[in-house]
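Here the complex is missing one protein chain, while the rest keep their positions.
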Amino acid sequence: MSLQNPVFIPGPTNIPEEIRKACDMPTIDHRSPTFARMFKPAVAGVRRVLNMGAGEVIILPSTGTGGWEAAITNTLSQGDTVLAARFGMFSHRWIDLCQRHGLAVQVIETPWGQGAPLGAIEAALRADTGHKIKAVLATHNETATGVRSDIAGIRRALDAAGHPAMLFVDGVSSIGSMPFDMAGWGVDIAVAGSQKGFMLPAGLAILGVSPKALGAMETAGLPRTFFDFRDMLKSYAAGGYPYTPAVGLIAGLAKSIEILEDEGLEAVYARHHRLAEATRRAIAAWGMRPCAASPDLYSDTVTAVLVPDGCNGTELVQLAATKYGVAFGVGLGEVAGKVFRIGHLGMLTDVMLLSGLATAEMCMADLGWTVKLGSGVAAAQEYLRNSTTVALAAAA
Amino acid sequence: MSLQNPVFIPGPTNIPEEIRKACDMPTIDHRSPTFARMFKPAVAGVRRVLNMGAGEVIILPSTGTGGWEAAITNTLSQGDTVLAARFGMFSHRWIDLCQRHGLAVQVIETPWGQGAPLGAIEAALRADTGHKIKAVLATHNETATGVRSDIAGIRRALDAAGHPAMLFVDGVSSIGSMPFDMAGWGVDIAVAGSQKGFMLPAGLAILGVSPKALGAMETAGLPRTFFDFRDMLKSYAAGGYPYTPAVGLIAGLAKSIEILEDEGLEAVYARHHRLAEATRRAIAAWGMRPCAASPDLYSDTVTAVLVPDGCNGTELVQLAATKYGVAFGVGLGEVAGKVFRIGHLGMLTDVMLLSGLATAEMCMADLGWTVKLGSGVAAAQEYLRNSTTVALAAAA
Amino acid sequence: MSLQNPVFIPGPTNIPEEIRKACDMPTIDHRSPTFARMFKPAVAGVRRVLNMGAGEVIILPSTGTGGWEAAITNTLSQGDTVLAARFGMFSHRWIDLCQRHGLAVQVIETPWGQGAPLGAIEAALRADTGHKIKAVLATHNETATGVRSDIAGIRRALDAAGHPAMLFVDGVSSIGSMPFDMAGWGVDIAVAGSQKGFMLPAGLAILGVSPKALGAMETAGLPRTFFDFRDMLKSYAAGGYPYTPAVGLIAGLAKSIEILEDEGLEAVYARHHRLAEATRRAIAAWGMRPCAASPDLYSDTVTAVLVPDGCNGTELVQLAATKYGVAFGVGLGEVAGKVFRIGHLGMLTDVMLLSGLATAEMCMADLGWTVKLGSGVAAAQEYLRNSTTVALAAAA
Partner (left out) sequence: MSLQNPVFIPGPTNIPEEIRKACDMPTIDHRSPTFARMFKPAVAGVRRVLNMGAGEVIILPSTGTGGWEAAITNTLSQGDTVLAARFGMFSHRWIDLCQRHGLAVQVIETPWGQGAPLGAIEAALRADTGHKIKAVLATHNETATGVRSDIAGIRRALDAAGHPAMLFVDGVSSIGSMPFDMAGWGVDIAVAGSQKGFMLPAGLAILGVSPKALGAMETAGLPRTFFDFRDMLKSYAAGGYPYTPAVGLIAGLAKSIEILEDEGLEAVYARHHRLAEATRRAIAAWGMRPCAASPDLYSDTVTAVLVPDGCNGTELVQLAATKYGVAFGVGLGEVAGKVFRIGHLGMLTDVMLLSGLATAEMCMADLGWTVKLGSGVAAAQEYLRNSTTVALAAAA
C-alpha cells in the first residue's frame, strides 16, 4: 500500500493538506476559552451544512456507529418500536444495534440495490394506528450498495400517514457531499461522521438533533453516559465539554467547514455529482452497471460496481491493493464478491479519479476479465473534460 | 494561550514531536493488512505496559469515560451491585455513570485527599456474604486530588474476604506514568486513555480485560454496541475492526509504546517520580502542601496544591492562562477554589517543569499571595540538579 | 493548482510523506553533536549513491546552480579554459555561468535532442595538445530535452586523448534516479540537488569531489566564500558547519537515502526506467515521439514530448494547470512551444503516472489536437501491468 496513491474507499476519504494541518496541533487546555473559540464555529458550521432549523448540534469523540447509538439511547426506551428498512450492510447494522439495545425493530426487508421503500414505509405507518412506532430509521446513503434514498419521500410518508414518529437519518456517507436538508425534510436526528464529507480522520460522530428529539431526551429510558446529550448540552452552554474532547478533530472540523463553504456547498455537491457521473460512464464503458437499481438511486459518493458473472469483486480489490497499492472497497454481506466499490467522495480531483479508474482496468485485465484497457478512462475523460465549469482554486 | 508554552494540565499532556508525526498520517484502507500491521504492535505493547497476563486488550475510539462505560456494560447487568469509594471528581463520575446505567452502587464516602479506604472496602466485602457485589471499582490515580490509591491493597482485601467480585481499575491518569501491575494485582479491567501516559491526543479508550471479565461478557445484560467487546474481539481476530478505527491514533499508540520502551518503563516511572518530587519541593518552599493527605498517597502525575486560606486556586489558573499563556488545572467539585493542579506527566523535561513553577510563582505574587519569587524554583532546581542520573537521549 | 494532484514537472518531485516529516523539525543547535549525528549519515549515504571512491562530499545550502558555481570556483582560475557541449537549456546555463565567472569556454554546439558528442569531445581534447583545457563539463541528464549523455564515453574520450582535464558532471536530474558511477566513470565533481532523485524540497546542492578536484582547490583563483570547499571540509572534520546549515533538509537527506537504500538503488533505477518506458509507450500511442533523438539517449527521469506541427506544447502545460490543476514542464529555449515535458522521477507510482497521462490526453483533446482519449493510458497500462515484478512495500 503506497501512502502516495489516493484511496478510493468510500471513506475515510483522502484528507486535504489544510485539514491535516488543522488536526495536527499541540495540546491546549480543553477547559480554556481557547477551546471554546474552536468549538463554536465548528458547531455553527455543522448547523449550516445540515441545514438545521432549531435544534442542537452534538459532537461526540466516537464514530458513525456511536452516532447511531447516541441517537437511540437519548430518545428511546427499552421495548420501544422503531421502523426501518434493510437494504444493505449499514442499514442492517443500525437495525442490529437497535435490537441489541432492546428496541423492537419493525424491519421492512428490501432488496439490496433498492432504496428506502416509500410505499411500504407509508403502509406500515398507516397500519400503526396506535402510534407504537416511535421513530423511523433511514439510511440516506447506503454505503454498501451505493444507493441514495429519498428522505423527503419518507417525510411525506410520515405526513401522509399523520404519524408522529421521529425521523432519524444516517447521513454518514452523504452529509457534506450530497444535498441534505434537515429542516426541509423534517429530520429529527441526522448522524454524520468526521471521515466522509468532512474529510477528517475518523473519530467524531456529528449529530443534528431537532427540538422534538431533544424533548424525547427527557423521557428516554435507555442507559447512556458517554453519549448523553444532556451532559453535552449542559457543558456546551458553558463553553466546555463534559469530558476530554478530541480537540484536533474539532479544529479540523472547523477548517473543513471553512473549505466546504469557501467552495460553496452547492458547488461541492455538483463536484461530487460530476465525479460520480464520470465513474458511471467508465463503468458503462466496461459493460458493467451499478448495484443501485436505477438512476434515481445512484449515490454521488460511492458506486458499487456489479461485476460480470464468474468474476469476483473482492479479488479485484485485493489485487489493486497488493499489485498497485490502491484501495477500493470490497462488497459486504449479501453483495460480497458480487461488487467492488469505488469511493468518490471528499476532496477528490478529476486526475485522482482517473488514476483509480485506470487501476481498476488494469486489475480487470490482470484477472482475465473482459475489458478494453483505457475504455473506462476514455469515457470518464470525455465527460470530465466537457463538464469542467468551475475555475480551479489557487493553492494555499 | 500561547501554543509555544508547555501545558501543565493533568492531561492531555504535551505531545512529543515523534508522536505528533505518527498520528498525522494520510488515509489508509482500514480493512487492509496495512492496518493490521499497525494495530497488532499497539495491542501487544499495551499488554506489556499493563503487565497483563492472559486476557485481551480492547482499543475503542472513545475516551476514558467511554472506557468506564465499556467496562461495566460488557460485564454487568441492570441491578447488579458494585462497590466503590468516592474521594474525588473522577471516582464520583464513575459512580454516577454506574448509577445512570442502572447499577446499584454501594458507595464508601471518603474524604477528598484520601485514597481508597482499604479497611472499609474489606469490611464491606466481608459483610457481603451473599456475594451481591459483582465488582469493586477503584480509581488508581484520582486526578482531582492528586491521590494514588493502593490497588494491590484492594486485591488483598478481596482475597482476605474471600470475595469473588471483579476488580475494575481506572488507570487513566496513571498507566504509562506510574507502575501498574495488572497481573500482580489481579485487576480484571484496567481502563486507560490515549491522552495521559501515552502522550497522544484524546480519542482512544484503552482497556485490559482479564479472562474472568471476558467470561462475564457472555452474560452481561447491559445494552451496548459501540462498546461491545464481542464485536471487537471477533474483528481483531481477523485483523480487522468492527467499524472505522481511529487509525492515526493507533499508529501514534504504537509509536508511544516504542518511545516508552526505548526509555524503559522503569526509567519512565522514575522520571515521573523525580519531576513530581521536584514539584512537591517547590510547593513546600511556597509554604503550601499537596491535597493528598500523606506521602504514601502522593501522585506522580498530578499534584493538587492546597492554596492558603483566603486565596483562590481558580484565580491563579485563570491568571496564568490570560497573563502568561500557561495552563494549569483548576480544582474540581469539593476542592474547587481550594486547590490548583500541576500536571507533571508525559514527556515533560526538567526545564519545562521549572517554567511552570516559575509561572505559578509570578501568579501568586500578582494575586497578592505571600510568596518569595524564585523560592519554589530554587527548591526544585536543587533537587533536580542533584538527581539527574540518566544520560539525555539524543534527538531524532 | 490542486495540492492533491501529483506534479509532473521534472523536479522538484512529489515529496514522500516520510521525507516531509523528516524535514519538518524543531530547531536544534547546529553546533551540537546532535547535528553531527544527522549530518554524518547523510554524507556517507551520498557517497554510496554517487558510488564515489576516495574524495569528499560537500553539501551546500543552495541549489543546483550553486553547485555548478561551487564546482568551478573551487577548482579553476580566471581565464582557465573548459570544454562543454551545448544541447539544451541546462548545459547552456552552465556554460553561461562559466563565462560570467571569467572562464574561456570552448563550446561544442550540438543539436538539442542529441547528447554529449563523444567524437567531437575526443577530437577537441586531442587537439588541445597544450592541455589548456582544465575541465570538461558534462550534463548527464539534460532536463530540457530529456536526453541522457554517456558519461562513461566522455571518460573514454579523455583517456583515449591522454588528456588530464578534470571531468565535471551535472547530475542534478539523474543522480538518485538513474545509475551514476562516479568512481567507474572517473568523475571529478558530480553535482546533485536535493529536489530531484533525493525527493526533497529545493535548498541543497550536493557535490561529490574527487581527490584530483580537491587538489585543484588549493590553487583555484576564482573568489568564493559561501561556496568554499576549504571552509566546508575544515568544519565537517570537526563535526560542524562553517555557517548555519539547512538542518531540516539534511535530516531529510538522511531519510531519503534510507528510503532509497531500503528499496535498493538498482530497484530504484529499474522503477524509474519502467515508468519512463510506460510514458514512452503512451507517447507512441499518441503518434508523437520524444525530443531525444534515439533510444540510447532517452532519459528515465523526464520525457520531452515533441508536439505535432501546428500544436504548441506550452498551451498544453497551461491548460493542464488551469483546467485540471496538474503541472507539467514547458519547453525551454530552442524547444519552447515545440515540446511539453513529463517528469517521471522521484517516488512516483504507476497510478500517479497514469493520472498524468490521462490529463495530458484530455488537454490534447481540449486543444483540438488529434488524439484518441485513453490511447496513451492504455498503452501505458498494458506495459505497466505486465512489468510489475516488485512486491509493494508496506506503508509506514
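Annotations
Every chain is named by a letter (A, B and C) in the order it is written, and numbering of its residues begins at 1.
In this text, a contact is a pair of C-beta atoms (placed from the backbone, for glycine too) under 8 Å apart; a residue touches a chain by one contact, two chains touch by 3 or more.
All values derive from a computational prediction rather than experimental measurement.
When the whole complex is considered, the residue among A:Thr13, A:Thr34 or A:Thr279 that touches the unshown chain is A:Thr34.
Shown as candidates are C:Thr13, C:Gln114, C:Ser174 or C:Ser299; the residue that touches the absent chain is C:Thr13. Listed residues B:Met232, B:Ala254 or B:Val326: the one in touch with the omitted chain is B:Val326. Think of the hidden chain as still there; on chain C it touches residues 1, 3, 7, 9, 11-15, 20, 23-32, 34, 61-66, 68-69, 78, 96-97, 100-102, 193, 195, 201-203, 222-228, 242-249, 321, 327, 329-330. Remark: the residues of chain B touching the chain excluded from display are 1-6, 14, 16-17, 322-326, 347-352, 354-356, 358-359, 361-362, 365-366, 372-375, 377-378, 381-382, 384-385, 388, 391-396.
By the touch rule set out above, chain A reaches the unshown chain at residues 17, 21, 25-26, 28, 33-34, 37-38, 251, 394-396.
We adopt the following convention: only the chains that are shown with their structure count from here on.
The rotation that brings the Cα trace of chain A onto that of chain C spans 180°, given to the nearest 5.
In whole angstrom, the spacing between the mean C-alpha positions of chain A and chain B is 34. Between the Cα centres of chain A and chain C there is a gap of 46 Å. For chain A, residues touching at least two other chains, in rising order: 1, 3, 14.
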